[in-house]
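Apart from one protein chain that is not included, each protein chain of the complex appears where it belongs.
Chain naming follows the written order as A and B, and within any one chain the residues start at number 1.
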Amino acid sequence: MNVRGLIVTLVLGLPAGGLLLFGPRGQYDAPPGRVVVRYWEKWTGAEGATMARLVERFNRTVGAERNIWVQYIAVSNIEQRTLIATAGGDPPDIAGLYDYIVPQYADQGALRPLEEEARAAGIALDALRPIWLEIGRYRGTLYALPSTPYTIALYYNRTLLRAAGLDPDRPPATLAELSEYARRLTRTETYGLPGGGTGTRIVQAGFTPSTAMLGWWPWVWPCFFDGRLWDGQRFTLDTPAGRAAVRWLADLRRAQGPERMLSFEGTAGAIESAQNPFLAGQVAMVFQGPWLTNWIARYAPELDYGVAPFPSVTAERRHAFASTDVLVIPSSARHPREAMTFLAFVLRQDVLEELCREHNKLSPFREPLPDFYARHPNPHIRVFEELAASPYVFGYPSMPTWLRVMDESKQLLNLVLRDPDQADAALEAAQRKADAIVREYEAMAARRRGAGR
Amino acid sequence: MAGEGGQSEPRATSAPRRRLAGDGTRRARGNGSAGGLPRSPRCLPPRARLRTVVRVTLTYALLIGVSAVYVLPLVGMVSATFKTPQELKRVPPTLLPDGLRQWPPQLDLRAYGRLFQSVTGPVDGRGREPMPGPPAFDYPLYARNTLLILVLSLAGVLVSNAIAAYGFARVPFRGRNALFAVCLATMMIPFPVIMVPSYILFKHLGWIGTLAPLWVPAWFGSAFNIFLLRQFFLGIPKELEESAMLDGCSRWGCFWRIMLPLSRPALAVVALFHCLAVWNDLVGPLIYLTHQDQFTLALGLQFLQSKAGDTPWNQLMAAATLVVLPVLVLFLLAQRTFVRGIATTGIKG
Partner (left out) sequence: MRPAGGAGRGRRELRTGLLWTAPWWLGFLFFLAVPMGMSLYISFCDYPLLQPPVFIGTANYAALAGDPVFGKVLVNTLVFAALAIPLGTVLAILLAVLLNQNLPGQGLFRTCLFVPTVVPLVGAALVWLWLLNPEYGLINAALRPLAPLASGANELIAALGGGRRLSWLSELAAGPQWLSSPHWAMAALVLISLWGVGSAVVIYLAGLQEIPVDLYEAAMLDGASAARRFWHVTLPGLSPVILFNVITGLIGTWQIFALPYVLMRGEQGPGRSTYFYTMYLFDNAFRYLKMGYASAMAWIQLLIMLLLTGLVFWVGRRTVHYRGG
């Protein structure tokens, strides 16, 4: 072999060979003889570390007694991966999913019904707040246990409010006030163009529902106008509430200027950093969850902020969005009983509340232990708690076709934000699509029933 | 033996090369096909010389400009790994990191460091021992997985394609051409057509969640490689084997002792293409791998980018740099083979 070939082989071959022979092989460090329960979870970072600690505690105590060893694995695109793995016959034994995916998967038979086994394993289902259990049910059967529930509220930057001449102790109480606040909290600056002349750009936005800047739930807005997205049979997007919502969004956008806002939204920094748009003062008001206080404490501890219920169209009917991460057992899991043993450990009030506390989220129990609030790092947790108890609370639609309609509503919001004049037409189109999706789904379901499956 | 030297290898083209330049020597490149003949500028009249100088300058300017544009993204990527997040968001953006402007120039390696750390530690500031968790981008693990797949599939690729190509090139049998036409046609089948049933097939074999679907099919030949190797084999004179067979050598012996050793350049090209394909493959691992500790580099990179919490750019670029680095090194060292391989397939296509 010539010199060149020799060099290539050495430079690349030696490290490659070394890696192959002596490299890491992954976390196969279960003690021999134990049943290995694979637990896939979406949490990474500090949230993941908390759960990993709990898993380690289980393995040391209950797991050692019952000969179980839980392997915690952080996975991205968790719903897709779990589904593919379940279909492929190699699912994890426990998966930490998002609640919105439960109806679709339960409908397809991907999830194991949990109610009886949970009660048999000693989980106190009745001690949980009903809404969190409801979220885990599909057509009456319980498929998912709540792990870390949360509600979404309005965060506002008191310093910026003060600077705009608004009372920092009086956050907007209705959506109309929100629009007004947003208008006054938006600041622009002029900059020189290279060829002469000036342009304006936005440096601070009062409020934006954009997904690029912490607007993680692009479909919720009709619900704050006293509407709901589904009536049990079909999706109800194009309703008076829906129209009011898109018009409100369109007006907001037109006041700010769509192109300028698009440009501005492209400057969003990484969410878990000091460049988070709310932390950095780019956005004065956001619709976010309890974990934001965690990031504030870490990356912007000097921030003077407040938390309040997100305003609805009227001040009397306060709507609140509630959601939770859930734990499920895939239907073809290999070790369901051992998985349930672990779930029983996690759903113990002291264990679960420690997890929720560390995650800065709510407790799913009706009556949290005194320790929960005493040691909770979120100073505004009571606000979130009250929202969960609101009579106007709503969650994700419990429809198996929700994922597809959610994609459509995301497109709807993006369209409205880009081209506010198209708002009404876009809403009609979205409704038509949603109807088509439901029709198609029901046709297939009927065929399946007809075919006797 | 055929090496990287160039002209001594057997040719795949059958047309005679007529490349006599104006001065009678045989030139392998640069016949100035844009319109001129290669002539030394010194023997041209002054006006033509000026035109040549202008032409050369223009060419260089364009080439330098275009090359710079093409290399710029990579330079930007590497330099981004040494910047802080604030620097990365500066308007107008700067190409080089600030650290290089100081004296002595410093390079901020923190982005790389954070990749290898697992993000642990207390949530609320109270003292607690950090819990070891998986790092953000487990480069050694992913690299090992990718290498494992690479080695297992590379062996298969070389063995199976060489054998099949030899069959198509040298072994006469009825219907050989028809079969080869079918083989060529399969190159056009888009992966999505077989994506779902392949998944179901592997599910029944119990291979989902293992590395098997990513390397076992490589042991069954691929149309592209067979095509390439067959072209090459056809270019080797038949007499070599015929005389060996007269001396009593079997088919297999001819293949093993005559054909293969002569085919090193073509096999090297096949190997290099395959390495590239395995290193970059995203769709296969996306569907077939279910354990994080089996992730390949491409998948791990995509995982890092799609994380729920959003990753700072400098870390993403650092991960991308680490993924690109081995392939770049391989390419720079084996450049000529790469380029020649592509050229050979292109011309005969």
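The rule is simple: a residue touches a chain if its C-beta (ideal position, glycine included) is under 8 Å from a C-beta of that chain, and two chains touch if they have at least 3 such contacts.
Since the model is a prediction, treat every value here as computed from it, not as a measurement.
The hidden chain makes contact, of the residues A:13, A:266 or A:379, with A:266. In the full complex, chain A contacts the hidden chain through residues 77, 80, 83-84, 86-87, 104, 108-110, 193-197, 199, 212, 259, 262-263, 265-267, 403-404, 407, 410-411, 414-415, 418, 433, 440, 444, 447-448, 451, 453. Against the chain not displayed here, chain B makes contact via residues 13-21, 27-38, 55-56, 59-60, 62-64, 66-68, 70-74, 76-77, 80, 88-93, 95, 159-161, 163-164, 166-168, 171-176, 179, 182-183, 186-198, 200-201, 217, 219-223, 226, 251, 276, 279-280, 282-283, 287, 297-298, 301-302, 305-306, 313, 316-317, 320-321, 323-324, 327-328, 331-332, 335, 338-339, 342-347, 349.
Simple rule for what comes next: only the chains that are shown with their structure count from here on.
Each chain gets one centre point, the mean of its Cα atoms, and the points for chain A and chain B are 39 Å apart. Those residues of chain B that touch chain A in the complex are listed here as 3-4, 85-86, 89, 118-121, 123-125, 130-131, 133-134, 136, 138, 140-141, 143-144, 147-148, 151, 199, 202-203, 206, 208-209, 287, 290-294, 302-303, 306-313, 326, 329-330, 333-334. Listed in rising order, the residues of chain A touching chain B in the complex are 2, 4, 7-8, 11-12, 16, 19-20, 23-28, 38, 42-46, 48-50, 52-53, 56, 73-77, 81, 84-85, 87-92, 267, 269-275, 294, 297, 358-360, 377.
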